[in-house]
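Incomplete set of chains, arranged as in the complex.
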Amino acid sequence: MVLEALVEANQGHALAYGDDPWTKRCETLFNEVFGQAVTTLIAVNGTGANVLALAGLLNQAEAVLCSDWSHINVDETGAPERVLGAKLIPLTSVAGRVDVDAVTEACRALGNPHHAQPGVLSLTQSTEWGTCYSVDEIGALVDAAHARGLRVHIDGARIANAVAALGLGVDGLRAMVIDTGVDAISFGGTKNGLFGAEAVIFLNREHASRAVYLRKQVNQLASKMRFISAQFCAALEESRWLDWAGHANAMARQLHAATAPLLPEGAIASPEVNSVFPVLPPEAATTLQEWCFFWDWNTAAHQYRWMTAWDTTPEDVSRFAAGVKHVLGH
Amino acid sequence: MVLEALVEANQGHALAYGDDPWTKRCETLFNEVFGQAVTTLIAVNGTGANVLALAGLLNQAEAVLCSDWSHINVDETGAPERVLGAKLIPLTSVAGRVDVDAVTEACRALGNPHHAQPGVLSLTQSTEWGTCYSVDEIGALVDAAHARGLRVHIDGARIANAVAALGLGVDGLRAMVIDTGVDAISFGGTKNGLFGAEAVIFLNREHASRAVYLRKQVNQLASKMRFISAQFCAALEESRWLDWAGHANAMARQLHAATAPLLPEGAIASPEVNSVFPVLPPEAATTLQEWCFFWDWNTAAHQYRWMTAWDTTPEDVSRFAAGVKHVLGH
Amino acid sequence: MVLEALVEANQGHALAYGDDPWTKRCETLFNEVFGQAVTTLIAVNGTGANVLALAGLLNQAEAVLCSDWSHINVDETGAPERVLGAKLIPLTSVAGRVDVDAVTEACRALGNPHHAQPGVLSLTQSTEWGTCYSVDEIGALVDAAHARGLRVHIDGARIANAVAALGLGVDGLRAMVIDTGVDAISFGGTKNGLFGAEAVIFLNREHASRAVYLRKQVNQLASKMRFISAQFCAALEESRWLDWAGHANAMARQLHAATAPLLPEGAIASPEVNSVFPVLPPEAATTLQEWCFFWDWNTAAHQYRWMTAWDTTPEDVSRFAAGVKHVLGH
């Protein structure tokens, strides 16, 4: 489907830098998805999308509150600090989620000229630990942030999985980010079946006024943008993005069901989205990784991360579970 | 061809972040093209590739010498200054080219702690004005730069057109950048027929030691890198990149031949690569731009830029020339 | 006088970071000098004061227009680019001054996402070439800038000399920067007799809302601020700052009068403030510099810079002129 979209976008010529029908269509589709006019900026990778969103939301001399396990804090090689010149203030998280108390505590620095000044709260949904904030939790966090003058960003590299997990279709997305008052989202495509496509969505459009300049400054402007926009069009039409994410979630549940009996009790929690985090004997993990690569997650705890995807099949799951069984010597 | 490469790269799974066969193949092909082992970093857009190359070449507290008309100075919205934190020092250029005298003069600042310290000389080849540095000119500039401790970068968004214009095949590239001692190149793909693919090539590999970290920091790491690498593979195999660029150059010559008779003498110079810069009556230009978009270039001089591409056909040229004739009232 | 101020400030204890009587007094004095409430930020050096003022005035993704000979562009080692992450766009100047046409031309980039976006116009008063903008010239430049949405900064490292040259006392300052609508000034003290004291004055206080945080971020917050504020108090009380600058200006006129007859016609222009820029035979200049140091200025033109100061005496001038006479062999 994505490939077909590229084939189609490859016919004829189009203006560069977003003045093309695919990008226009993509903007329309995002407006429809969110149920209101939003400002959409196509971006070229996930780190860049996060940096662009934060660049738009940050005022002078502000810092970013985020979870200690957040991708922007841990997995972006310091790109945010380099490109934004802003401090990231890590908040203690539980299962990847931060809470209102942590935000409140960090905001005590506000007004003290010696301390970095929180200006944006960045949440990851679904989180790096495969968990989801409930709609109410997001609402409470947004309220706490807004009450202190902060804006709220969602790193939505996997927002599709979180919305799919809610089971309310596109209404779930609106409840999650529109009704709660989130200001901007990094809306991921690459982790949900696209070749390479990310978007920054400013729900609060007043923060988007400088975004086209910022996008170029942070190295996120694609000249032949239609090839990225076309991918998003393919995903957004007929709600495919939710179908794909829902499938990935289902495969994770299947993977959990197939492997939990092979592991000690408590060694693998039931997944909320498309990732499971088993605790494995290190030697067994290494053997498995050589056979079928997956990432270490929390080394100290011998915890690993298994991901399913839009194109994972039940057969893939069965084969992998059989491999686990074999290696664990059952 | 590029699309076929994507179709092929879309089959099966591959490891992310460059640990895939297409990226390995791409690295091998670049080694072959340059006739020696180089360090290749796939990047996601042209501004990002320039910033990444410069990030690798710059030492502490250094500045970049570049032409006053260079893309990094004029057309990147200040991305280099933002992401590098480094000053760009514009040198006066003639037809897009800087000379040894300008470099020498700028290097008088070296050692004075009050002045920005030139650390890198960045040249564009072919230049923003559609001209080329000769191999000897590059050699002299590299020598002048190296003699003062600077490194040399080539913004090669259109290096294919410059190499094709030399008419020596891949040997021309080696004469141009290996024999002269250039340190790093932004090797463009997007302007030469690819969907969206750039590469930074460190010819002097000692400057590449931190490049994988820098790439992530400057928002240029693609997770599904194979879809970019596969494009480059398609271009590099069988020297297609030079054929495409050579074709674009030929079409520009054809465009010049077809339109020069329609314009006053001196209003359109013979092209070296794939761009011509006609001086046009502004109203005629506006009419033409509405019919078939092209960029203003030097507004004060009523000068415009017409580009040809790898896929421009002789018929395209004829049709456009007919349009020019019609608008100019011949 | 300055030393006496330090002696006095050294008695007893005071709260740090500006919560002290000297800083409060200094703020009051600046309000009086400008004839209105302004926001005063004591800073620790001239480069830092400029960077702080610009940091307050710049919005997201903006660049700074300045003269090609400006201190921020030429004599600050790239500090503005590093700390602000913003491009400086040099405008061609004549005798250190830029004009409305240059500003207008540069502002054509506004709205084009590929070009750096001018957000601040920075003027130096008196200029690096010892000239002054007239009040009308500043008014016209501010109007041109404001009309396009830019803010205006004055690098006033030597603003005292420019105001003294007007001969209108403190009213001259108000005409120059209040009536014209300048947004912020780097108000220099160190070049006007202080040990080390600079201030950033936000005349348009809405740009000062983040200034206390920015000051710390750009390394300009002094803990024992009273020792800097006390210097400014000494300068501002009884309009000493204007007396000192007026004296320096007078000494420059005396130096010009004493040396012009020794030099070829046209080799030394009559000074507007406290600097003269003689063209000298290089060997003679070198001999003089070894005897009494002064800076090269425009090497290509064999032009040098002689400065006078608040503490230059007529005897100093006579002695120096005698040295010039001796070396030039009269």
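Residue numbering begins at 1 within each chain, and the chains themselves are lettered A, B and C in the order written.
The definition used in the following text is that a residue touches a chain if its C-beta (ideal position, glycine included) is under 8 Å from a C-beta of that chain, and two chains touch if they have at least 3 such contacts.
Since we're looking at a predicted model, the values are computed, not measured.
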item: Identical protein chains across the whole complex (3 displayed); value: 4
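By definition in this document, only the chains that are shown with their structure count from here on.
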item: Cα-centroid distance, chain A relative to chain B, in whole angstrom; value: 33
item: Chain B and chain C: spacing of chain centres that average the CA atoms, whole Å; value: 41
item: In chain B, residues with contacts to at least two other chains; value: 76-78, 82-83
item: Sites on chain A touched by chain C in the complex; value: 17, 55-56, 59-61, 85, 113-114, 117, 210, 212-217, 221
item: Chain B residues touching chain A - in the complex, by the definition given at the top; value: 3, 6-7, 10, 15, 44-48, 51, 76-79, 82-83, 190-191, 195-196, 213, 216-224, 227-228, 293
item: Residue ranges of chain C touching chain B (in the complex, touch as defined); value: 61, 63, 74-78, 81-83, 85-88, 90, 108, 113-117, 299
